[in-house]
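Here the complex is missing a single protein chain, while all its other protein chains stay put.
Order of writing sets the chain letters: A and B. Residues in each chain are counted from 1.
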Amino acid sequence: MKINEVILQSIAKLVVFIILTLALYLFFSGHNAPGGGFIAGLVLASAIILLFLAFDMETVLKGIPLDFKMIAALGVFLAVSTGVGSILFDVPFLTHTIVAYDLPLLGMIELSTVTLFEAGVALTVVGVVITIILTISEDV
Amino acid sequence: METLIIILAGILVTVSTYLMLSKNLIRIILGMSLLTHASHLLLMAMGGFKGNVPIIGDQAGEFIDALPQALILTSIVISFGVTSFILVLAYRNYETFKIDNLDKLWGIKDE
Partner (left out) sequence: MITVSYAIFFPFIVAALIPILYKRLSKLHIGWIVMTVPALLFIYLARYIPHITNGKTVTNTVYWIPSYDLNLTTHLDGLSLIFGLIITGIGTLVVLYSIYYLSKEESLKHFYIYLLLFMGGMLGVVFVDHMMLFYLFWEVTSISSFLLIAFWYQRKGSRYGAKKALLITISGGLAMLIGFLMIHASTGTFSIREVIVNVGIFREHQLFIPAMIMILLGAFTKSAQFPFHIWLPSAMEAPTPISAYLHSATMVKAGIYLVARFSPIFGGDLVWFWLVSGIGLLTLLWGAFCAIRQTDLKALLAYSTVSQLGLIMSLFGVGSISFNQELISAALYTQAIFAGLFHLINHSTFKGALFMVVGIVDYQLGTRDIRRLGGLMSFMPISFTVALIGSFSMAGLPPFNGFLSKEMFFTAMLKISELDLFSLDTWGILFPVIAWIASVFTFVYSLIIVIKTFLGEQSESLDKPTHEAPKGMLVAPVILALFVVGIFFFPNIVGDYLIYPAMLSIFSSVFAGEHLTHTISAWHGFNTELFMTIGIVILGTVIFLLLRYFKYVYKLFPEKWSFDALFHHGLEGLERISNKITSFYMTGNLKHYLSYIYLSIVIFIGGNLVYRGAFTFNFTDDANIHLFSWFLVAVIIVAAVMLIFVKKRLPAILLNGFIGYSVSMFYVLFRAPDLALTQIVVETASTALFLLCFYFLSEWKQDKKAFPFSIKNLIISVSVGVTVVLVALSVKSEKLFETISTYYENALELAGSRNIVNTILGDFRAFDTMLEVVVLCIAGLGVYSLVKIRKRKGAENLED
């Protein structure tokens, strides 16, 4: 079932970067505007799925040689360990903390453990979505 | 508005119940996904629809209830996980037994 995929492929190459930028934007804007870990993870996953659709699985996996199960596990680990981390500072489980820095050029940067937690969420979502899609597709 | 949404949710629940009582696995899964939508709409209706977007900004006034939104967000993602799991379960089941009718499936011995 060979079809001409030139149009799809060349568009995908471009669009994937737009989607990835969107994902990054959504991830960091979640603090003060709509967005956040879940949605960023989903958008990121859809970018990768687009690649799978445009090219074939082998090519994409050669370019992104990642075990997505491990990514999901890593995400869970990150989310849980931000919780456990707070215990080490003698505060209750999952207490978040926030630090604001005034950096030159970049302006006010807020560093928060919530960001780490959200990163864990995003990674899990990416890992799980891609794992599910890949396993079913591979099974054929 | 709330009453309208509640009635809509009720209709969705009715349809999903009907679908879930059928024998076909796919219809059952579709019914479950409808049920998720219905419960989300119900949750939203319970919070009420008055107020601004729950993002603290410059505009004054009340916010819309943010708690149901957070709950629904969690629920959407979980139901995605559950739906995909059941889908794959149905798929594997069909692959093994070549049956997607629950009545015929009943009574088949495990592998």
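Convention: a residue touches a chain if its C-beta (ideal position, glycine included) is under 8 Å from a C-beta of that chain, and two chains touch if they have at least 3 such contacts.
Keep in mind it's a predicted model, so treat the numbers as computed, not measured.
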From the touch rule at the top of the page, work out which displayed chains the omitted chain touches. A, B
What is the set of chain B residues that contact the non-displayed chain in the whole complex? 1-24, 26-28, 30, 33-34, 37-38, 40-42, 44-57, 63-67, 69-70, 72-74, 76-78, 80-85, 87-92, 94-95, 98, 100, 102-103, 106-107
With the missing chain put back, which residues of chain A would touch it? List them for me. 26, 30-39, 42-43, 45-46, 49, 69, 72-73, 75-76, 79-80, 83, 87, 90-94, 96, 98, 100, 110, 112, 114, 117-118, 120-121, 124-125, 127-129, 131-133, 135-140
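In this section, only the chains that are shown with their structure count from here on.
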Between chain A and chain B, what is the separation of their C-alpha centroids in Å? 25
Which residues of chain A touch chain B once you look at their complex with the stated criterion? 32-34, 38, 125, 128, 132, 135-136
If we count contacts the way the header does, which residues on chain B are in touch with chain A in the complex? 55, 73, 77, 81, 84, 88, 91
